[in-house]
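Only a single protein chain was left out; the remaining protein chains are all shown in position.
After this line comes subunit A, so read on.
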Amino acid sequence: MQPVIRLEHIDKIYGTGDTEVRALSDVNLVVNTGEYCAIMGPSGSGKSTAMNVIGCLDRPTSGSYYLDGVDVARLSDDELAHVRNRKLGFVFQQFHLLPQLSALENVMLPMVYAGVAASERRERAAEALTRVGLANRLHNRPNQLSGGQQQRVAIARAIVNRPVMLLADEPTGALDSQTTQEVLNIFSELNASGITVVMVTHEPEVARQTHRVVWFRDGMVQNDNMLPTQLAQMSLVS
């Protein structure tokens, strides 16, 4: 089966000359369709930079990145925007919902940029919100929703364009333990239905619920297939 992510010899260097910072150094990583995978590592390890590259928000300095079989490492800004729109779904720590829009309208937003017809947008957005258990909150504004509900709206927004992969950047960082579990359950359900999920987290108890942990250190992948159960031991090492 074709991998969703194939990173080959990825370098990411910020600045030039004396101020050069090597954020990623010869990173190689393959994530296959249907995986549920956590990216971890101490701060400054390069996991965020790796996430930006994987999310097509940033281009590597060198190396190849095949996303769903297409090399996206050299695409222009607008081409990357198109790839993000069609192939990726993002979930952020701070939810990033637009406050002036209802839950339904927030979920419709990626389809607006994809050029989906209005009636279909509405239908699919309602469907996605139903899937995350918010069928009765379609017309609420973000400020009328709890943190967990807001994050579920964000997840609905991330899956509504039927992406090949869901990218979550510290998705439970702003949630209490109970809503964290609700959100993780949704990720598990989505993954069970076939969606690839890649998540950056620094919480071992969150990573433990994924199927694979990729450990970054000093801009490199130190361990790319750690079992979540090995985590406790690993955190001690770091």
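Just so we're on the same page, contacts are C-beta pairs under 8 Å (C-beta built on N, C-alpha and C of every residue); 3 or more make two chains touch, one makes a residue touch a chain; residues count from 1.
Assume contacts and distances are computed from a predicted model.
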**OP:** Given the options "Nicotinate dehydrogenase FAD-subunit", "Radical SAM protein", "ABC transporter permease" or "Cysteine desulfurase", say which is the protein name UniProt records for the missing chain.
**Re:** "ABC transporter permease"
**OP:** For the chain that's not shown, point to the residue among A:I13, A:V30, A:A81 or A:M220 touching it.
**Re:** A:A81
Original post:
Taking the entire complex into account, which one of A:A114, A:L138, A:V164 or A:M220 touches the absent chain?
Top reply: A:A114
Original post:
Per the definition of touch given earlier, which of A:Q2, A:N28 or A:Q94 contacts the omitted chain?
Top reply: A:Q94
**OP:** Over the whole complex, note the residues of subunit A touching the chain we left out.
**Re:** 52, 55, 57-58, 77-78, 81-82, 84-86, 90, 92, 94, 96, 98-101, 105, 109-110, 112-115, 157, 161
